[in-house]
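Each chain you see keeps its place in the complex, though not every chain is here.
Read from first to last, the chains carry the letters A and B; within each, the first residue is number 1.
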């Protein structure tokens, strides 16, 4: 930190659990945020290339969402109503039906799960088991689906799995994600295991897949591979579940990251940017024929965060009434790709990862990635790593980021890469 | 419904999953709420004796919380900051330290888990397993700890457990709660199982217990029994975890439902009314020596809901700076007890359940309980059942409910009981 006086963080070290994490990478105290800028207690501004891990696709504190939420609170709109019917839930569901489902020819029931991604995932695997009468779920290497026991069993990361303290993480088979082992699509292997009656793999209830693995290192699956997974699922009587929590809601361009791929998932999870404003909110989209839940069979106190209904509706109306936002995202994604391609060229052996506005550079080691991110933070850019070895520097800017701010942030990244790799001539540009 | 025109609920039946539940008991559309009153789309007002299942202990839309939250939003305060340091989190932690922990001589680290009760429970059992190197968790009959797979394994309810669709609910031993089988404290049985080296019970990592079981039927444990459970846990090298999600935060009078009982839990879960205003928020309180989490070992996108930090801090400052609120709650609890005792007298074989402002009547059957609640709703009172057979009519009014409104709500309940049981002479009073 170059600031004269470091922010006082003693209350956190004294009272907050050792489990805290991001705060360790960004050792200051933030006080406000707007659009793509976060401001700390000393008034220093940071460009946000983390965006709540894709929870802030529309940026911080969108003025229209703020205004609608303040209005809602001011008029004593429901803040908490369990899962009772409310006007705001109705308005949200209507917007979701009219702006998202209908235009895409999709027919799904919306299950308001607890307002966290992991809760939507847990609901999905429970329902898949109920629907099929089978127990085994296929998840993929490098997958991240959450930290509660059901989702953790699906998660690939060893360090995360050890958090279970030895509790059973059963009923899951992990399969290699596309290109996980180099230049192959892995479908052949998966098919061989499924078709071999002596493979030791029990019949799957479902396949659950992230179209772009976020925590796993920005691994983007191709349409062909995802189609192959769906085809194998159908052939073997299993459901096909898309976990679009980090990759969806515009992050790769379209609302769902798999639009145009010819897929027909049985369930789709929604969270992170689902509320529009970063409020806790999650849902499970379910093909109507699979919606065999009994009332309250999966319940929860905070399912259907009412404040989130308000902001989520605004987000849908503001950004998804036509295709302008999606086009704008794809335009920025092209710019991002070009810049990252240049930056990546500085790092021998590096590789561009991801898709749309969910991109990053595999810099080859967690040490280098961490060094780059630390230099960026010094220079006013919030950016993080992902991947099995934390080896990917990932850019998850708000989709609404102004071009100039985006460029400025990428310039900081470029300079940090130069400095970290010793290519100072480039850093001088 | 006696209203001229029923609220339009077609969007919900068309688009919301069959898992929805409370809305089925209260078939109208709510639009606003304040204090103890909810108002529907036709302007009809209902007294709220459900209070978000104890998530609204301070009532709906407390004006001071509203004002602080609006101010926070207006000034672009952080809405979502992952688990970065923010001024609002600092202010919340300081208030929690100064107003809750210090005055009670308690020393706990605060783990911001995903903002749902089940996430706090999952974190607790994962950590207990890590700390002890054991897998088995002791939970109690009629326990309810959540719907994600780890918490669901702890939960007693068969219908809820069947939601797992056959997924493994392992590593848990269920023991009888106090008086579960009639007039005995059950500690003797539990001790016998623990001490018998051939009982088939594997050494426990922890005991997790709700001091007053909410969903399980308002079963209130005595101080002696809870002390006994803690003593057995200590003797057998297990942690002692209090799940105070529904019973805590003033519901039984003091902030923690176990204050004054001489207990020293290793962990305490917090959720429901923790944010003060019904916003999603949860935490796990951990004795510092047990806080062995590695950074991010249990993480989550929404841990530390920033809006909730704002309202939770206001709640602490407003209601817990002195003992006035607690005294007021105990006063109301006495009134509630008196009224429920009278009402219970109408129902042969019924029994008063619960403690503090978490009370109810076991009316003997789910059918009668359901009939009573339906009659209440017709008359403008929102009230629900709990218990293994949904046989308990429970009163979970906001603690801030004005005396007159409280009386009016109880009058409605009394009349409904009379009508349902045919004691019309009483109903006529």
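Observations on the structure shown:
The working rule: a residue touches a chain if its C-beta (ideal position, glycine included) is under 8 Å from a C-beta of that chain, and two chains touch if they have at least 3 such contacts.
Everything numeric in this text was worked out from a predicted model, so none of it was measured.
Of the identical chains in this model, 2 are shown in place, and the full complex in the file is built from 4 copies.
We take it that only the chains that are shown with their structure count from here on.
Distance between chain centres (mean CA atoms), subunit A to subunit B: 30 Å. Contact residues on subunit B toward subunit A in their complex (touch as defined above): 7-9, 11-12, 14-24, 26-34, 38, 41, 50, 52-53, 55-56, 60-61, 66, 69-70, 73-87, 89-90, 93-94, 96-97, 109-112, 114-119, 122-123, 125-131, 133-135, 146-151, 153, 159-160, 162-168, 170-171, 205, 271-272, 277-280, 284, 286, 291-302, 305, 307.
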